[in-house]
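A single protein chain has been omitted; all remaining protein chains appear in their positions.
Letters A and B mark the chains in the order given here, with residues in each chain numbered from 1 onward.
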Amino acid sequence: MTITPITIAFFIMAAFTLGGSLGVVTNRNLFHAALYLVLALFGVAGLFVLLEAPFLAAVQVLVYVGAIAVLITITIMVTRRIMGVTESVNRQWPLAAGVSAIMAITLGFVVLDRFAGKLPVAAVPGDNIVRLGEALVNYDAYLVPFEVASVLLLAAMIGAIVVARE
Amino acid sequence: MIPLHWYLLVAAGMFALGIYGVLARRNAVAILMSIELMLNAVNINLVAFWRYMAPEALNGQMFAILVFAVAAAEAAVGLALIISIYRNRETVVAEDINLLKW
Partner (left out) sequence: MGDIFTTIYNFLSGLLVGWGASPIVADAIIAFLAAAVLATCVLLILIFNIWLERKVLGRIQDRIGPNRVGPYGIFQTVADLLKLLTKEIIIPSGADLVPFFLAPIIMVASVILVWAVIPFTAKTIGTDVNIGVLYLAAVGSLGIMAVLLAGWSSNNKYALLGAFRAVAMLVSYEVPMILMLMMPVLITGSMRMGEIAAAQPIWYAFSMPLAAVIFLIAMTAEVGRSPFDLLEAESEIVAGYQTEYSGFAFAMFYAAEWAHAFTMAALIATLFLGGWRGPGAEQYPTLGFIYFIIKTYAVYFLSIWSRGTLPRIRIDQVMSFCWKFLIPLSLILIVLTTLADKIAQTVLMERFPDYMSTASLVDMLPRASILLAVNLVVGALAVWWIALLGRRERQRQEVAISHLAPVEVGTATK
């Protein structure tokens, strides 16, 4: 394995992702946890760029950082009165840590057993984004999932407004 | 070129941390954040498999896009529920929201 700018970038983004995730689940200050979430989401966006999916990376930043993280932060600010006074983890946290460790070991074992050292089978086609866009509105491809996702978003929007209204 | 299993290991670590967060955190917002972590880990896997196994197919990216839509919907409704519960019961601790528990 040679060290190239690509591998360095991968290690930085992986460190962002995993470090951010660790911060989200362990930090007692919820606001800081939200900041770590933003860091982790950025790391994932960077990984998408390295995986040659720039469209998904931009959507990741736009949707997660620009919308979801802002929503979460505002919710934390609005509900801050009881924030930080209580324990951050519940009584079953050792059990949870055990489950999580078993999950990580199992997944790691499967990954190393089945996919170790696999390299890409082919290059990404240059017109990938064009084909993605056309597939979204093609009746034979992904039109129905696309419409269902739109209806889901509409329902979520109406639901959120109804639930959160005073 | 980076081998596939590096991405998958990062995603596995992220997913495991998300599971820990969902099971162990008390604050409902923190649980929601952990769920976002798990969704992101799944997305890394989807895109990595798309890139390494079938870059000509669109399924991997398309699934990732649908996961984005679901994550956005989930965050909006989940946070609205949390705010609503906070207004009525003055708490966002998941264990204290036990009205429907016997």
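Keep this in mind: a contact is a pair of C-beta atoms (placed from the backbone, for glycine too) under 8 Å apart; a residue touches a chain by one contact, two chains touch by 3 or more.
Given the structure is predicted, the values throughout are model-derived calculations rather than measurements.
Contacts of the undrawn chain with the visible chains, over the full complex, involve A. The hidden chain makes contact, of the residues A:15, A:62, A:95 or A:116, with A:62. Mapped onto subunit A, the interface with the missing chain covers residues 4-5, 31-32, 35, 38, 54-55, 58-59, 61-62, 65-67, 69-70, 73-74, 77, 129.
Here is the rule we use: only the chains that are shown with their structure count from here on.
Annotation: 7 Å between the Cα-based centres of subunit A and subunit B. Within the complex formed with subunit A, the residues of subunit B that make contact are 1-10, 12-21, 23-27, 29-30, 32-34, 36-37, 40, 43-44, 47-48, 50-56, 58, 61-62, 64-66, 68-77, 79-84, 86-87, 90-95. Taken together, the subunit A residues at the contact with subunit B in this complex read 6-7, 10, 14, 17-18, 21-22, 24-25, 30, 33-34, 37, 40-41, 44, 47-48, 50-53, 55-56, 59-60, 63-64, 67-68, 71-72, 75-76, 78-79, 81-83, 86-90, 92-93, 95-97, 99-101, 103-104, 107-108, 111-112, 115-125, 128, 131-132, 135-136, 141-142, 145, 149, 152-153, 155-157, 159-161, 163-164, 166.
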